[in-house]
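All protein chains of the complex are present and in place, except for one that has been dropped.
Take a look at subunit A:
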Amino acid sequence: MTTALNTSGSPHIPARFSVTKVMGWVLLALVPAITAHVFYFGVGIVIQILLATAAGYLFEGWCLRWRQQPLKPFLTDLTVPVTAVLFALCLSPIAPWYVAVVGMFFAIVVAKHLYGGLGNNIFNPAMVGFATILVAFPQSMSLWLPPAGLIQLGDNLQSIGWQQTLYVVFAGLPADISVDAVTAATPLTALKTGLQQGFAQSEIVTGAVFGDFGGLGWEWIANWLFLGGLLLLFKRVITWHVPAAVLMTTIAAATPFYLFNADIYMSPQQHVFSGGIMLAAFFIATDPTSGCSSNRGKIIFGAGVAILTVLIRNFGAYPDGVAFAVLLMNLSAPLIDRLTIPQPYGKKGQP
C-alpha cells in the first residue's frame, strides 16, 4: 500500500478566500453607487466602464504576453475591472473615448506592469490614470453632465439614452449643440470658481448643482458608496482603519477652516459628500498594494490622504485633490510601514 500521496505543505484545508473573490466583492460593493450614478447622470458611466474595462484587458493581455507571464490566472483575477470601474467613476460620463483609453494605458501599463505587475505597483493604478488625464485633458474633465433632476431644457442631452451618449463619447458633441447648454460644473468646480469670483459659500450652495448636504446627485452616490463600503467591511475585505481615518480626518481638518471663515472655505459636509472623498475612503485608499499594511500605518495613511485632499481643495489649483493626495501618500507608504512595525507577542515594551 504505497500510493503516492500529495505532500504539499500545510494548511491542508481549502483557503478561505481568493484574489478573484476579493475583487468580486469590491465590484459588487460598487454596484449601488454605479446605479445611483446612472440615475443622476445617465448611462454615460456604464459606457465609460465598459470602455475602460475593454481597454484595460487589452493592455493587461498585451503586458502579460510581453512580460512572459501566464495569461489565465492574471486575466481572471478581476483586478482589471476593479481598476477600470474606479477609474471610470472619476470620469465625466460624456468624456471622449480616448480619455478612458489613455487613462487606462497609464493605469495598467505604466502604473501596474512597469512596476512589476499585480502586487508590485507603488501607486494606485486608477489614480495614476485619473491624475494623468486630469493633467492631459483638463477640458474634458470639467465637462460634467448636470444631474438629472435639474434638466428642464426640453429635449436636450440629459434625456439622451444609449445612442446619443455613445455618439457624444465617440464622435463628440453635435455641432449645433453648444457645450455650455448640456454640461454643468461639478459641485467642487462650481464652489472653486464661485469662490474665486468672490461669491460667499452660502450663496454658491444655493446653486442648481447642490443638493441637501453635498452636490446634487453626488451626495447620493456618496451615500451608496458608503453602503458598499460597509459591505466590504462586513465581508472583511477591508478593515475600518482607512475609511474611519479618511472620513474623520476630513471632517477634523475641514472644520477649523470652515469655522475660521465659512464664506471662503468649504463646509465639512461638502468635503465629505461632494467629490471623491467617499470613493477614496472605502475603495481607493484601501487598496492594499499601494497602501500601508499595519493598522497604525493604515490610520496614518488615511489621515494623510484626508489632510492633503482638504489642503489641495482649499488652497490648490484643482477643485478636487483626492487623486494627488492618494498618490502622494502612496509614495510615503513604505516609510510609514517601516515606522509602524507592530510589537509582536512577547515583545511588548521591548525595542
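Methods note: contacts are C-beta pairs under 8 Å (C-beta built on N, C-alpha and C of every residue); 3 or more make two chains touch, one makes a residue touch a chain; residues count from 1.
Basically, contacts and distances are computed from a predicted model.
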Open item on the list: Can you work out the missing subunit's protein name as recorded in UniProt? Choose among "Protein-methionine-sulfoxide reductase heme-binding subunit MsrQ", "Cytochrome bc1 complex Rieske iron-sulfur subunit", "Ion-translocating oxidoreductase complex subunit C" or "Amidohydrolase".
Closed with: "Ion-translocating oxidoreductase complex subunit C"
Task: Residues from subunit A at the interface with the omitted partner, ascending - done: 1-19, 21-22, 73-74, 77, 117-120, 236, 239, 288-289, 291, 293-295, 298, 337, 341-348, 350
